[in-house]
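Missing here: one protein chain of the complex. Every other protein chain is in place.
Right, subunit A next:
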Amino acid sequence: MNRIEQVFKNKNSKVLNVYCTAGYPKLDSTLEVMQALQESGADLIELGMPYSDPLADGPVIQHSGSIALSNGMTIATLFKQLKDFRKTVTVPVILMGYMNPVMQYGFEKFCSDAAAVGIDGLILPDLPQYEFETEYGAIIKKYGLDFIFLVTPETSEKRVKELDALSTGFLYAVSSSSTTGNDKDFGAVETYLQRLKNLQLNNPVLVGFGIKDKQTFESASKHSNGAIIGSAFVKALENSSDIKADTKKFIANVLA
């Protein structure tokens, strides 16, 4: 059983996945942030690989990516930083990023290097279903990585089922059709999550986009297996002089 499965086996509600950007706020804070998240009680970590043109991200995560890039972060540097991270980090880690840098690195080499350092899964929002099925899915599988598809309130029931069948690890339910970091009315989100729940999917469902505090985390978790916090945590680190303390404080507020 892999690490992601293990998390959901031990805990099937209020699973907390937290997003952080590699190389942010400082080039070599990547590991420190991950360790702080684990110590503070995050169940999974989504580690973002910065990209010049992150279409699915809102201003906060875009900005963190620009800072990481100007700090000098690259995929090659990231794998160097992650070389021994499994000595200290035991929670599952999912790499999130965009197709272009991964293709440039070499898709297979990327999967192979990710698996070698101990990465558990991938989220590549602009890798489409057709290309996944015909070309890339087999490579991802070959290296034992999970692949997590996104679904939105606009995704048809038929398509949700197809994407659920292709996903392993969990399914990422975008709380509304929007870029990350957007505020939306949570009532409509609950109806949508209830709808997903009724489909009896194979994978656990984590809800992302717009989750920022205890209240949104709990309402998202009510009809799903947990939630993903991104922009709000990235913002909390923006001017941090003590990553450990600020991470603890942030997560403690969410889990209080």
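What we mean here is this: a contact is a pair of C-beta atoms (placed from the backbone, for glycine too) under 8 Å apart; a residue touches a chain by one contact, two chains touch by 3 or more; residues count from 1.
Basically, contacts and distances are computed from a predicted model.
Q: So which of "Tryptophan synthase beta chain", "Pyridine nucleotide-disulfide oxidoreductase", "Sulfate reduction electron transfer complex DsrMKJOP subunit DsrJ" or "ABC transporter ATP-binding protein" is the UniProt name of the chain that got left out?
A: The record names the chain that does not appear here as "Tryptophan synthase beta chain".
Q: Among A:Q104, A:Q194 or A:N253, which residue is in touch with the absent chain?
A: A:Q104
Q: Have a look at A:L127, A:I140, A:I211 or A:V254 and name the one touching the chain we're not showing.
A: A:L127
Q: Out of A:L122, A:V174 or A:I251, which touches the unshown chain?
A: Here the residue in touch with the unshown chain is A:V174.
Q: Check each of A:L55, A:A116, A:A138 or A:A165 against the chain that is not shown and name the one that touches it.
A: Only one listed residue reaches the unshown chain, and that is A:L55.
Q: To test your reading of the contact rule: which positions on subunit A touch the chain that is missing from view?
A: Residues 51-53, 55-56, 58, 62, 66, 69, 74-76, 98-105, 125-128, 130-131, 149-152, 154-156, 159, 163, 174, 177-179, 182 of subunit A touch the chain absent from view.
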